[in-house]
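One protein chain omitted, others in place.
Order of writing sets the chain letters: A, B and C. Residues in each chain are counted from 1.
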Amino acid sequence: MAEICTLKHAVAQHLHDGDTVALEGFTHLIPHAAGHEVIRQGRKDLTLIRMTPDLIYDQLIGMGCARKLVFAWGGNPGVGSLHRLRDAVENGWPHPLEIEEHSHAGMANAFVAGASNLPFAVLRGYKATDLVKYNDRIKSVTCPFTGEELAAVPALRPDVGVIHAQRADAKGNVLIHGIVGLQKEVVLSARRSIVTVEEVVDALDPPANSCVLPHWAVDAVCAVPGGAYPSYALGYYERDNRFYKAWDAIAKDRDGFRAWIERHVLGTEDFDGFRASLEAARAEEAGP
Amino acid sequence: MAEICTLKHAVAQHLHDGDTVALEGFTHLIPHAAGHEVIRQGRKDLTLIRMTPDLIYDQLIGMGCARKLVFAWGGNPGVGSLHRLRDAVENGWPHPLEIEEHSHAGMANAFVAGASNLPFAVLRGYKATDLVKYNDRIKSVTCPFTGEELAAVPALRPDVGVIHAQRADAKGNVLIHGIVGLQKEVVLSARRSIVTVEEVVDALDPPANSCVLPHWAVDAVCAVPGGAYPSYALGYYERDNRFYKAWDAIAKDRDGFRAWIERHVLGTEDFDGFRASLEAARAEEAGP
Amino acid sequence: MSENDFTTNEMMTVAAARLLENGTVCFVGIGLPSQAANLARLTHAPEVVLIYESGPIGTKPDVLPLSIGDGVLAESADTVVPTHEIFRYWLQGGHIDVGFLGAAQIDRFGNINTTVIGDYDHPKVRLPGAGGAPEIADQSGEVFVVMRHGLRSFVDKLDFLTSGGYLEGGDAREKRGIAGKGPTRVITDLCVLEPEAGSRELVVTSIHPGVSREQIAEATGWDVRFANDVTETAAPTAEELRTLREFLARTAEAHGDTA
Partner (left out) sequence: MSENDFTTNEMMTVAAARLLENGTVCFVGIGLPSQAANLARLTHAPEVVLIYESGPIGTKPDVLPLSIGDGVLAESADTVVPTHEIFRYWLQGGHIDVGFLGAAQIDRFGNINTTVIGDYDHPKVRLPGAGGAPEIADQSGEVFVVMRHGLRSFVDKLDFLTSGGYLEGGDAREKRGIAGKGPTRVITDLCVLEPEAGSRELVVTSIHPGVSREQIAEATGWDVRFANDVTETAAPTAEELRTLREFLARTAEAHGDTA
């Protein structure tokens, strides 16, 4: 049953050290605000799951929140590397990061299996890739009817699923539209779930067959306007491609990254504070 | 690539004697017009697939079009039996009908597996039912990770998938809304597909994330206004519950059924003719 | 009929409806279950969440659907999902509190038959079949069965096991690794039965007003037993009867039945 509460409360309540956590978002609706709150509350030893870890995972990893990363594609789309992820994998900074690597098809099927309460997913995949040499969680099953051998991956069942969405109503029913990615599956596959939304409205009035999460299938709903920034929320604001490009320089060296996090994330109370702090920095750069 | 054509042409072109055919529709959007055209063209030895066979399957079976029925629930919802189905199963009239019986969960998963080009589906199901004693196509698989045993059913891959939908555009892109059932999966799991629609419009302009079939994934699109009658098309017309109730008497005895089909289906050129013929009969009954 | 008279069918529907709590997530079968679930929604449980297997979630029909996919279910739903999602994410996913089923036959352990009367290959009566029932019976948190009492329906031995209750009784269900609690209530036009601790045999726990133990025994195909503390079912309130009758009247009108 959804509790409508602050993000600070939701993270304190539902997301603990050592948890397996999926903060999903396929370019769209990435829960940056929730990721920042995890950093502020200093979570440790997390196993982070995401098909496409990007800036917010770079920040969580760079701040040492993660013990392990389960992923398929870790980069800054259209820009390049995630320097904090690379530093962790290549140099073990701030500490070594265990990785479990899949393909998108494998992880997408694994989330569907998780949402379906199945222990594993079956797919045609991993047929000609070295991924299977380094990931012993990719196995095979034989079709009991045709004898064909197919790939099998364990279902993803995170302790906590975290997503951002456009809207919730007063009860906590959530509406997601545009590129819905695997937002629904992440919540349904998780033991506990946190959904940040652009706004809480009186009534959702969703179009027929749109992607809706009923309030009784979600644990916490938090109004965080702009909470996906620098990702985007269709119908609210666009992706800040400039920020994605600027991140490359910010994350390149350890001290610069630390300074940025300390000033804009640890140095602020919440996401509004973070946005204001960024604006102030931009004004400074622009000069008088 | 969708051909926009008459239903008569589509059935002649794509649906042949001996084919395995799924005319799906979960109460909503049942392709009655397409079923009538199959009867008019005198198809034989069909294997009919449907989760919920109802009046149109009763008619196809009563006219001897079917050799086998794959199904989960065969009745006249809220009314009672399908007398032609029962007569075929209980008395072999007009000829014996082989049946392969599943649960809804089993068939729904089997259509999803078919649409996904997988040979089988995995589900938690068939755990305590005699269905497994009479259906050797329900088997089991063992999870390679947990060792759990789960049910497995073969994917449904019909030769022909037939559905009714609300709209198509000039290219043949199809929009389905309301209770979408498994309409999308039926088309994607089938080798060939026929979609009847209420109307062909210039542009679909579907709401975000609605259920759309791209024209290049459909073989034939036929404009048949009212083509789901006595089922319904959300936004166009309601289910004719009176007809569902009246069907009970029509189908009860063999001669009455035959006479009805000969007058209203075989005696008419197309679905418009069928509707007109029904109206005429009603006028007669009402008397002067 | 005066407002305080009521039929045994009305008593059955009212008794079944009372079992649904506000906020319960309920997977609704067509027919009597649908009638009872909607009566609950229109009386004491306005926030009950009704899910029909065709796809509607959180539906609030103003008339009783004749089928599980009537338009009114889609139009009044919080959301409508594909049928496969209902079975995969919502039922198998473990989100259903109560599965509400009807049946043609039931035995002393709450196992039900909706498939055939007589031999499967040469049936006396071919019934509609399983539909969603086997998985609803397995995977719902608990199951309520509502059906009329009678020797043809309350049988010593099922002709066909469509959906499992407590199977051979005792812990047979748990041994089979079935997730849900099983049929915790069977509501008929004469009484309410519940599984006895240990044996899991259905015993009568509440008798509807004006019904005798003899009537129940004569209408049951096995030597039915009565709980030590059998209560009398509270008669339908005026409010319950009015709501049910208005609902059924609206329905009859919508479906074009003669009053």
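What we mean here is this: contacts are C-beta pairs under 8 Å (C-beta built on N, C-alpha and C of every residue); 3 or more make two chains touch, one makes a residue touch a chain.
All of these numbers come straight from a predicted model, not from anything done at the bench.
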## Note on the structure
Touch list for the missing chain, restricted to displayed chains, reads A, B
### Summary
Touch with the missing chain holds, among A:C65, A:V112 or A:V174, for A:V112
### Query
Of the residues listed, B:Q41, B:N209 or B:T268, which one is in contact with the missing chain?
B:N209
### Task
For chain B, enumerate the residues touching the unshown chain of the complex.
1, 115-118, 173, 184, 188, 206, 208-210, 212, 214, 216-217
#### Entry: Interface residues of chain A (partner: the chain not displayed)
26-28, 51-52, 71-75, 77-79, 81-82, 85-86, 89-90, 101-105, 108-109, 111-112, 123-131, 134, 178-182, 184-185, 211, 232, 234, 238-239, 241-242, 244-245
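We adopt the following convention: only the chains that are shown with their structure count from here on.
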### Task
Provide the C-alpha centroid distance between chain A and chain B, rounded to the nearest whole angstrom.
41
### Message
Using Cα averages as centroids, what's the distance between chain B and chain C in whole Å?
### Response
28
### Query
By residue number and range, which residues of chain C touch two or more other chains?
74, 80, 88, 92
### Message
Give the residues of chain A touching no fewer than two other chains, as numbers and ranges.
### Response
117-118, 208-210
